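A single protein chain has been omitted from the complex, and every remaining protein chain is retained in its original position.
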């Protein structure tokens, strides 16, 4: 970080902190206010289900593909889900081409954990021949425009992509090889709808859905996922340190926010 | 590029341009004159067919190997050809060890395209068990000494290696595993004989078979392949820009040159 | 190497050379004296056999794992042994994370060669179904603390890990898939007990078991392995040059040292 | 490639009267829609729908070169990455560059460089990213078309826009703007890109046999296609942030 | 994963009376033994046995940063590598980082940084290596516990030791210091690390569903476990080179 950057970073932090002391954020939001969510209409990929989501100026595109293959030996009666985050270099001057770095890997694992922790997908419904052939789902999470809080934008886009997904029916021919049953498909067995909520701490102030500026100066960051019963299905403390009370407060806020965000999800997909 | 290099590059370009204005090239050739071709005698590899070719001071060694394996699902009735160019660090101070870079990859794909575009190899004759077992051919193109115009030298050496290649007969035993039939082989089914012709443009002057100096200062470069019926079977514009008329002129020259080069090929291999 | 490092290296070499001229080494040892060997007690890994060995201040941990798989086509009647050295970055400020470098690869191959050269492991006893299913042994050699002469420490730890190893019995079920026979195992068929002896040359002085300081200024280095019949089963000249007489002298010393080291091995494992 | 994703070759790619498998006439383009400036962080960007293709192009720069030793003292370093998203194809594509995308990154870069006043920005880098979100034949020329708009959107001085189009050969027919099945089973495929203002060809590739006459006709047809696409590009630039969409029913 | 290494799920993980599969009570820890300063070349090191886990942690630094451009002008660069040895697992693990170990390296680093006075060593690097020699559930918190001792052994000024512990949910039970089978087949798993001196939580993860009440109770139980481990850490530091071993038979 060059000298000028450090100075501007220090000044920015002081500014955000002063605003926080009077209960404000630079973009005018309240501490517990989430940026506008926009879910784009159209077909953008060749996935089974997809979602192009804008959260403020952050934009992500998530799409679900499939293949068939062997199950893991320790779960012969379950399909497989593989999640992958790509921080595309077109999304930010700080992203570089290449295999996923630690940030992309952490994001992919945290998004994945929200769905696994809540058993959101009934993987036992994704078996073609037990122990031999199952559906392999690839959840590719593409970051297009980076203005902070990728975790929540990605989890939200994944939920919508899952909810929209139609899985082609695969049968095994007499020669033992799999083939598509023309024109037949079934909805992905989605049984829970986790949403992710991220917080940063600037000084002693806890703010939801941080934008890039807020993230860049934050003292600590935390992401948690809430399921449809308002239980906690995953947590990831990221940088910095939290007091126990702050974590409990974040949980409380997230449980209040869940129905609010879910209402927007229900506008585009038909989930309970 | 250090300052001295840039100066010498600028001076070289001025010099080549002045020569061109009076119809000359630095090495004394005419604009449409190809450097001497030498095809070395001897056994240099363990390939099914091979050729060590010198084009002026450029030297390449190409050899064809095989294995057996599964065909691609979308062409179960065809053998497989894989082409690979290695820009060996011993060939030039500018080549570095490591996996093929974009130049080597482009070359391999352009050489490969000349043979595919003209359907030069009848891949349907390289099937052992349809849909299950086919010949996999590996065309390894090795650059030994780099003095410009690798595309044409490599395509020429590939053609000779193909024309010389004897494919061992493979049968499938009762246990289903493949084995060589001792001492039996058949010629590679080569049904067309494409040749590649590269051009550079220095100022407005189009020159065939550029050497390294000419390539280094060229404003634009183009490679095309001509088949035995003098049709165009592949083109690759490389750096720079061409007018439509220049491209048509390059095609015309290449069609004139094809029989000239093919005559030299026929001296070492017996093709129609 | 920074200027100070070069100076201190030159001074160190002069110092070691002066000591050598009066028959001494900096740590008080004789030229043919090996540092104290300590073999730690305890369970440190999930291997079939393991050894945490200290040779002076050098510490290594070696452990043997297995899998089952296909044999090599050219030895269908033999199990497979794969050796891998990891120069962990916690062992030395000069080691960096990443795949094995040329030093780690050379070490792994030289340790492996001591056991192969002496046919120490009867690989023909590690076949489950000839030509189809064999034991694959993984010898993972972990360097924990680096104070010179890794070759000998690693070979010694490998020998003890082999001697301690119990191989689980694997049978092939009716469905053709392998499975463990609960609670049954057999000792690794170890039929020879090679030991490695490394030497450096500082000036004209040949020293066994060099520590890091001695290695860092040595003019030449040599590693050889001796089997239970006191024959030579592998040699690796490393940096520098040796006279014929020096090599013969190293062989003579190593053959004298073999019983001395083997006595310590016999304290912890029951080998003939 | 898993065989469940294998496609069957259609019996007929083009009918006697020139009707193509997707119903188009030989010189009819697929629908095209363009939006400039869709991304906030990039210095310039464009989103393009062309038939079933979905392409996002973005430009960063002129900016500092990392690593420093790559900087050119007399001109800007132009870098380009063409990338197919894992969900852009029928069967999921493994992330990361394959040999095809390495070649396409190179030819796209070489198609754009002649249009850029590179000598005005010595010691800097201009990075061009072309993401294929959904692929449906012709992604390289769609990528060039979008990337040159992203360059313009980034305010980088250009000699002209670079515009691409593809011509194919199917039996005796030359067809404009090759579609998916035509790309897979046609006899030849010629992508071309041009700086329309100067009529310079900056990309030309060809795969498949063409007589000299067919070849000349193919280039002329491709240039016709470019001329049409160029108008859409200009329209998109005139009205940034407004979608320019054209469904071409008639001929070019 | 080869199927010969597949483990069978036990019928019962915890009995009606709270007796766990390895015989422990719900709030009982596994045996722990610590040795500080086990390596000679590293600036600081610690070896930890925790249940069946064997963990070696080492610290180099503050030292020069390579490559130079990574250096931070206002604080030390903290790097951390968590690595599972190939022989640490039932089936041999391929050497080299996988996605899990990349994430764990990051969360361990972020668990330790808040405890280090990084601003005292600008332009330097502190490298932390955590090697899992044998794994048996809870390696990340064992790694943090060992690494913070290695930092102390290296003489690096700390706000306090970082101490880790895990809580699991099995059916209706919350259990302390999750064991191997509980880790594989339990309902939820919450690793936590804390700077005990300041009561700041520096690592917190969770996988599996918890009601808000369960969640609060789990955090409190984890902090109890940390309090116990912290005493062992301090004891180990007071008597370097002497093994501190505790087999806990009673509850915390």
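When the chains are written out, they are named A, B, C, D and E in that same order, and each has its own residue count from 1.
Everything that follows uses one rule, which is that a residue touches a chain if its C-beta (ideal position, glycine included) is under 8 Å from a C-beta of that chain, and two chains touch if they have at least 3 such contacts.
This is a predicted model, so every value here is computed, not measured.
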{"item": "Neighbouring shown chains of the undisplayed chain, as defined at the top", "value": "B, C"}
{"item": "Which of B:20, B:53, B:91 or B:153 contacts the chain that the document leaves out", "value": "B:91"}
{"item": "Option touching the unshown chain, where B:16, B:34, B:61 or B:120 are the choices", "value": "B:61"}
{"item": "Listed residues C:12, C:39, C:128 or C:247, member touching the removed chain", "value": "C:247"}
{"item": "Interface with the unshown chain - residue positions in subunit B", "value": "43-47, 50, 57, 59, 61, 63-68, 84, 86, 88-93, 97, 99, 138, 140, 142, 144-147, 170, 177-180"}
{"item": "Missing-partner contacts on subunit C, residue numbers", "value": "1, 3, 6, 72-74, 102, 105-106, 108-109, 113, 116-119, 222, 224, 227, 229-244, 247-248, 251-252, 255"}
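Following the convention adopted for this analysis, only the chains that are shown with their structure count from here on.
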{"item": "Any chain in contact with subunit B as well as subunit C", "value": "none"}
{"item": "Separation of subunit E from subunit C in steps, with touching chains one step apart", "value": "1"}
Subassemblies held together by touching, subunit A left out: B, D | C, E
{"item": "Degree value of the rotation bringing subunit A onto subunit B, based on Cα positions, nearest 5", "value": "120"}
{"item": "Selected pair, out of A-D, A-E or B-D, that shares over half of its residue contact pairs with C-E", "value": "A-D"}
{"item": "Chain of greatest Cα-centre distance to subunit C", "value": "D"}
{"item": "Distance from subunit D to subunit A - Cα centre to Cα centre, in angstrom", "value": "32"}
{"item": "Centroid distance [mean C-alpha coordinates] between subunit E and subunit B, Å", "value": "58"}
{"item": "Shared-contact residues (touching 2 or more other chains) in subunit E", "value": "2-3"}
{"item": "Residues of subunit B touching at least two other chains", "value": "none"}
{"item": "Which chain pairs touch, all of them", "value": "A-D, A-E, B-D, C-E"}
